[in-house]
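Only a single protein chain was left out; the remaining protein chains are all shown in position.
Let's turn to subunit A:
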Amino acid sequence: MRYVDELRDPRLIRAVAAEIARLADPDRHYRIMEVCGGHTHAIYRHGLVELLPPNVELIHGPGCPVCVLPMGRIDDGLALAEQPNVIFTAFGDMMRVPGRRGTPLEYRARGADIRMVYSPLDALKLAQAHPEKHVVFFAIGFETTAPSTALTLQKAKALGIRNFSVFCNHVLIVPAIRAILDSPDMRLDGFIGPGHVSTVIGCRPYLFVARDYGKPLVVSGFEPLDILQSILMILRQLAEGRAEVENQYSRVVPWDGNRAALAAMAEVFELRPYFEWRGLGFISQSALKISEAYADWDAERQFDVPGVRVTDPKAAQCGEVLKGVLKPPQCKLFGRECTPEHPIGALMVSNEGACAAYYHYVHRLAAAGRDD
């Protein structure tokens, strides 16, 4: 399969892994954060950790939009789903994420009209097909999915479709990276930069990481060869004493991003003064809400959203894992109270969350001697 097989070529992958091993200084411990959940998933799925020398450690970042969404926002969304005459739509990613009284799938089993869509445009089509109903789209994601939400709202406005609204939970990647860099217990040496997000925002927004914090950042693709090459590029920068933003994923990511997508976002969204991130707490100017011009399509304005706040149990150490202070199994709840079937903390929720990925792909191997 093109664009897949050549980037999974075992010979090339072994060659890059050997180069990483050669370049890594044995007297030094490297902590590299992959910001994006898609990278976390790929790293575990392809067993890449085992191809790295033991002193090159990957830390799994906050880039899983499902994971960082506070449970209260899910409850708010599900409260909309329970309104009479509402068809509630969401991506597959959200369908198994628990609120306090269950997941969207469980609400659906109890009778709520909740449907999985592949794109917000599909939700808009549903609104056109069901003029007697009101269709709410549960928008989540970073700058990757925000442009498609923006485009859908522009289309709804242009076509005058009034039985459609968006419950907006879009978040921004740069404030999250900055929050991690500003955290007092930060101990990272470099970043594998997000791939999909960067197709939209480009590479420039990351320049502060190199300039102000002196850390290398390499925007990376998602195939095994992409990720290993990005790690190699970071190690090269560190070996040469450089701190720069580099683009490994240039076959997809333009340096300046996608101007049309950014323009659509600028028209439809504005910054929230602050937003709560599960595991990281409140971060200022880190999320988007729907702008005044699109207020008629904003579910938070059209409905009485309860505004639920649910705090994660104190024992969950998601924040420490996110910042690389703890590995997933070092959390007190990991694999005991908190499992993919019954997630307590944010990172166990989605397959792209660090804890869930670790649990699925590594933990059972380590635990086999104990509990099986």
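Everything that follows uses one rule, which is that a residue touches a chain if its C-beta (ideal position, glycine included) is under 8 Å from a C-beta of that chain, and two chains touch if they have at least 3 such contacts; residues count from 1.
FYI, contacts and distances are computed from a predicted model.
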Of "Phosphate transport system permease protein PstA", "ATP synthase subunit a", "Hydrogenase expression/formation protein HypE" or "tRNA 2-thiouridine synthesizing protein D", the UniProt protein name belonging to the chain not shown is "Hydrogenase expression/formation protein HypE"
Just name the one of A:96, A:272 or A:301 that touches the chain not displayed here.
A:96
Filtering A:224, A:257 or A:319 for touch with the omitted chain leaves A:224
Option from A:32, A:66, A:231 or A:262 whose C-beta touches the chain left out
A:66
Where subunit A meets the chain that is not shown, the residues are 1, 4, 8, 10, 13-14, 17, 41, 44-51, 65-66, 91-93, 95-96, 102, 105-106, 108-109, 115-119, 122, 140-142, 144-145, 224, 340-341, 350-352, 359-365, 368-369, 372
